[in-house]
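A single protein chain has been omitted; all remaining protein chains appear in their positions.
Chain IDs A, B and C follow the sequence of writing; residue 1 opens each chain.
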Amino acid sequence: MRLLRALIAAATALAVTAFAAPSFAADDPGPAAYAKALNGKRVMLVPLAMGFDLAQGWAHYLKKEVEAWGGTFETRDPNWVVDAGAQAITDAIASDTRPDVLIIHAPDLNSYSKLMKKAQAAGTYVLLVDNPANFPADAFVGSDWDKLGQLEAEAAIKGCGENSSKKIGLVQGDQANSSSLYQYAGIMKVLEKHPDFQVVAKPDSNWDATTSRNVTTTMLQQHPDICSIIDFWDGDATGASAAIRDAKLDGKVFLVTTGGGEKAADCDKLNDGTYGAVVMTDLARQSGDMNAIIKFLLQSGQPAGTSHTYIYTLEKATTKADLKPDSCWDLKALQAEAAAK
Amino acid sequence: MNATGRPNWRRLNQEGIVFAIAILLFAAAALGLPGFLTADNLVAIVRSVSVLGILALGMAVVIIGRGIDLSAVAIMAMSVAWYLQLLNTGTSDGLAFAYVIAGVLAIGLLNGFLVAYADVPAIFVTLATGSFVFGYVRSQLITQDAVPVPQGHWVELLGGVRFLDIPIEVFVFAGLAFLVFLFLRYTKWGRFIYFAGDNPVAARNIGIPVRPMLVLRYALSAVVALIAGLLTAASLHSINTRVVNSTLLYDIVLVAVIGGIGLSGGRGGVRNVLVGAALIGILLNAMTIIDIPLLYQNLIKAAILLGAIIVDGIINPRDEQTAQQGDI
Amino acid sequence: MTFRERLQAWRYNLVPDHLVGEILTKRWTDNAIPFLALVATLGVFGSIIPGFFKLTSLQESTRQLGEFSLVVIGMTVVMLGGGIDLSVGSIFALSCFSAVYVFFILEQSIWLALAAALATGLVFGAINGYLVGYLRLRAFLTTLVTFIFGRALFDILVSSYAADIQLSQASSEVLDFIGDGTFWGLSVSVWLATILAIVTHIALTRSRLGWHVLAVGGSRRSAHNAGIRVRRTVFMTYVFSGFCSSIGGFLIACRLSGAGPGTGLNLEIMALTAAVVGGVSLGGGRGSVVKGLMGAIIVLTMTNGLIRLGYGTGTNQMVLGILLAVAVTIDIRWLKNRHKVLNEVYVAPVYLKMGETQSAAPGSGTSYELDNRLSAADHIGLGELEGPEDVILDRDDHLYCGTRHGEIVRFFAPDYVKSEVFAHIGGFPLGLAFDKEGNLISCVGAMGLYSVSPEREVKRLSAETSRSWTSIVDDARLRDPNDCDIAPDGRIYFTDSTKRYDAHDWALDSIENRATGRLLVYDPKDGSTKTLLDGYRYTNGVCMAHDGKSLFFAESWACRVHRYWLEGPRAGRAECVIRDMPGYPDNINRASDGNYWMAWLGMRTPSFDLSLRHPDMRKRMTRRLPQDEWLFPNINTGGVVKFNEKGGIVETLGDLSGNAHPMVTSMREHKGYLFVGGILNNRIGRYKIAGADPNWTGPTSYWGAKP
Partner (left out) sequence: MEPIVRLENVTKTYRGVPAVKNVTFDLRKGEIHALLGENGAGKSTLTKIIAGVVDASSGKMFHKGVETAYASPHAALEAGIAMVFQETSLVPSMTVAQNLYLGTEKFLNRLRGTYISAQQFLQSLNFPVDPSAMVATLGAAKRQMVEIARAVHHNAEIIIFDEPTATLTPEEKRHFFALIRRLKARGVSIVFISHALEEALMIADRITILRDGELVITDETSAFDRDRIVAAMVGRSLSGQIYRQRDEAKLRKAGKKVLSVQDISMSNIVRNNSFSIFEGQITGVFGLIGSGRTETFKIVSGIYKRDFLRGGAIELDDKPVRYLVPSEAVADGIVYVTEDRKSEGIFETMGIAENLFGGLLAAGREKAWVINQQEMRQLSAEWTKTLNIKAINDNARVVELSGGNQQKVVIGKGLVQQPRIVIFDEPTRGVDVGAIAEIHQIINRLADDGLAVVVISSYLPEIMNLSDRILVCRQGRIVEEFSPAEATEEKIMYAAVH
């Protein structure tokens, strides 16, 4: 049986080389160059942590693509500890298996700048994802947080409507993270254009749901007539929503937040009215951008640190009204897909 | 007041000082802040510290028995996360709950066993088990930092339960506080905790089952942590395991210790936890109303707490002759 | 020898059981468990991660280790002083910020940045120290609050200045070197951590400051009573911790060229974990810098290793938790039981088959046959004296002896009725000898070699010899100096009976019967002490031969006498001259007729000889029976033996009545009399020797006639 199969395979191969190869191979050098440039290259993703939806989504799409073109894909999980992340990057650069592309999800504007410079010096392309940093990476792929803030503010204004109290509350993340600072700036830009709207309180949640709930509760007590709250991340917006629920203001306060567009985290919540609007990241497209720029960089032959490309993902505020079945991606499905392999 | 009619400052211990500060703050906020002295806000204050308070109750029981439980937060978050994960993957509710209760008890018993029978200091044991619980559940049992509560599950409904317009956490906190009070004050085993905390060797010698008691305390603390976790999940409709890396653990110890429960054991009770929780609750609420950014809140909180312990240090000085060894 | 007995001989003589006990007495065995954990961790990760041990990889990956170790050293010192410092992370972060602020925003030199970082750490540490040390607040609570305070301050500062720092154009080669460079293959942070660790280790174990810290941590009240300034010491530990953390903060500022909200986050719990894994005890007193460092390496290797291996969130906490629990549990059980184990295993008897001997029983007709002559001796100092081990007479015929109370008593000639305490030395003054200048040289049991001048001035000559590097116990310290004699050139030859037991535990040495006795020489010219011979079973009496070219020394538990050649063709070698005596030899002294007197402190018994062939039985005996029921050498009967240069037995004297001199440890001939001492006796005997030279004295024999 086995012998037979081998014979057939050999015959087929012979036939292909004999007839097919000469006719096409000379025509298109693309696939060969592509394979040559990419084969065996290493790509490493260092997010803030692997434990949240976006990171897992990115990892899923990147892995799929990188392994398809014969590269190696790895992740490092610093679990929100900046020091551990820094060490992971340091180790990666110094190790025998130095990655050719390093995708970094920066915790703040500064911390990794020097390491990224080192990585580029060692010949590794550095790709920043989602969080901006004060560093000219080879490419940045992710949200324009300022724009994102504007979208949120617009959604909140729309959610409040014309006949409302026009009071808006913010639940910020913290005062250090760029995603929080830029969001705030964006929101304020829009609100300047609408002077009738005012921000009545802007506490920080420190990205923690319980804190978010506590500050929102107090906010609602002081200003029960708030028409909309913008919480800076869906990770802690559950707290704000709980506070709204507690205050029996469900439906009266329009909660706007932003998130990675995961089904359980965002679409389901939009669906059940927990959130009024969510500015969602289109994960598949963002990951696609990343894959494209990785492939570009690896083939470009340019030294690391030459180009400074910015690729902002197109985003929009989604409400229950414009929810479609494919508005969100499903982490469970991705995991199931990965498990099936 | 003593016989000469002068106020006896020596009587003013840390609990008294913290209580006085809490009252002062309360009075100041009531006068100066609009909307502070409303029924809703007062309820909100209590509720904001109820989970913290519940955890501190468990911690207090352990500390009174001359121990400490650094695994409380890990148990709180991870047990509930596992529970919700089991539910989300389709395990039946009863079975899932049975698993989780068994797991929680197992960790509590492990803590107790290592402290009681292997004579390993509590701080090491619970540091280790806390780390293990987080690590094991996070890496083996759940896939994401945050686990949502399934739609319509009783935990979600629990979060909406109101009685006299007061949320359920407040009742649970009050109820648990009362139960722990009764337990510590009026039951045999409760008294045993004080004996064991005051002088473990003497307690053993007069025939108190010191070691089983130790195991009991850690098991109790673990179960209390589970209750706190369920309440957290109930109000947020999900549980985020990142809380393990936060400073919540420090806050728990702080609430217990700032209220006057000595880390060297044998002293304090539920009242101290309530005083500590009151101070923290009032402080945070007032600062949020004033809309002080979180960064500055921590600074102010720390300054006030530091003031309280310094005043206590000055009024009740300890010297080399009276200091207990290992009383850190 | 039966096969079983041969097996026993091999088992007990070839297997070095005693090493187990000796190793356990060492303080460094405290580190055993953390060290094993360290080796295991490095081994596992080194073999799993390719290139883990590669130099370039290590250079980079150990930078963080250097910073972290600094923090752990500080934490360790605070913990040793009985406190805890939860604010290290905040100090670390604030120092990092100070450096960054000074360098990037104020654009000052890197050294000023370093100064700023150090100042921050010292001030913060001083605040902690003041609160905990001088105001005596509880460390845990206080540093917890200052930790929150410091963190809040740092967050505010970082968020206010983050943008400005990035805009700064400041740069410096020094900064890049500290952050990225290496010096002799290692990064600056590793060098700093190493130097600080060594300095701290030496300070803790050997310096005043370190002792004070350990004392305060071990027992506050005792330290106070001992006159230590407790508050200041506690204060200093926190300042030191602040100092260490600030260096760490400065280094990370250089490495990352910036400060972010994540700087130093959770560092306190990491540092605490590291110290605990290493085995530094909370509440003070126990631990060392080495332990802290081992903990630091284990913790970091593991966390980073697991991240490098791509394991997800949680795995490293899980593994760390397991390691922490296991390591600490084993460590604590180990420390708790170490002394029990030590008690069980320290005594490790060996096998010895004593040679056939001739009987000393009266009427046996052998040359060793004991008689009753000594019972006729006159007594000196009866009832006043306790334990005159050795006796000696000076040129003026005064009689000297040592006592159990560490005194040297002098009896006045001619009747030896009046006495006085000549000198107090302490210990057990055993062997005595006069040197040329008339100083009384004494081998003091448990102390060393002492000299007492005629003016009663006590001087220590020697208490240590060179250490032999193959020995596990520190054998430089003399434990049981026993007898001495002086060569014509003034060198003092003396014995140290055992390396394993203190003088008062001589019975244990006899039961163990291990050959650890030494012959040493003290050279008065340069004050040095050297070991000449080693490996005898309880070296005891020493006597210079009449010609001064060789000396005799006794090996008590083997019942042998050896001759050691000082000069001539066999110089430096020893030969056995008398073997298999029926008694245990003690001191040896010259006789007027050119022969030598030797004391028997006890007689061999068949039962003890048999027990020497059963080491297992002796071992069990020491564990299971109370000490007063142990079988050990019979010291109830003894005698005096005279032998000649060749080792031939000339005559034997004894006290069969058992009333006057049942056991004899020393004897001196002086002007026709034999003065007899015994360590368990309450008198000195004076026995008229028939036919002895009535003018012969020891000092004359050694140093010639009176000048």
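Going forward, contacts are C-beta pairs under 8 Å (C-beta built on N, C-alpha and C of every residue); 3 or more make two chains touch, one makes a residue touch a chain.
Source: prediction; values computed, not measured.
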Contact partners of the omitted chain among those displayed are B, C
The one residue from C:His379, C:His405, C:Arg491 or C:Lys671 touching the chain left out of view is C:His405
Touch assignment to the omitted chain, from C:Thr205, C:Thr605, C:Asn682 or C:Ser701, lands on C:Thr205
Missing-chain contact among C:Ala446, C:Met617 or C:Val650 belongs to C:Ala446
The one of C:His504, C:Lys530, C:Arg573 or C:Lys688 in touch with the missing chain is C:His504
Listed in rising order, the chain B residues that touch the chain left out are 185-192, 194-195, 198-199, 201-209, 211, 266-267
Residue positions on chain C contacting the omitted chain are 25, 202, 205-208, 211, 214-215, 217-219, 221-229, 284-286, 339-340, 343, 404-406, 424-427, 444, 446-448, 460, 463-464, 474, 476-477, 502-504, 623-628
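The definition used in the following text is that only the chains that are shown with their structure count from here on.
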Rounded to the nearest Å, the gap separating the Cα centres of chain A and chain B is 36
Here the gap between chain B and chain C, centre to centre from mean Cα coordinates and rounded to Å, is 49
Residues in chain C with touches to at least two other chains are numbered 155-156, 159, 266, 311-314
Chain B residues touching 2+ other chains are 138, 145, 245, 295
Residue set of chain C touching chain B in the complex reads 82-84, 86, 131, 135-142, 144-149, 151-153, 155-156, 159, 219-221, 223-224, 230, 266, 269, 272-273, 276, 281-284, 311-322, 324-325, 328-329, 332-333, 336
Residue set of chain C touching chain A in the complex reads 49-51, 54, 56-57, 59-61, 63-64, 155-156, 158-159, 162-163, 165-166, 179-180, 255-267, 303-304, 307-308, 310-314
Listed in rising order, the residues of chain A that touch chain C in the complex are 49-51, 74-79, 81-88, 90-97, 107-115, 118, 134, 174-177
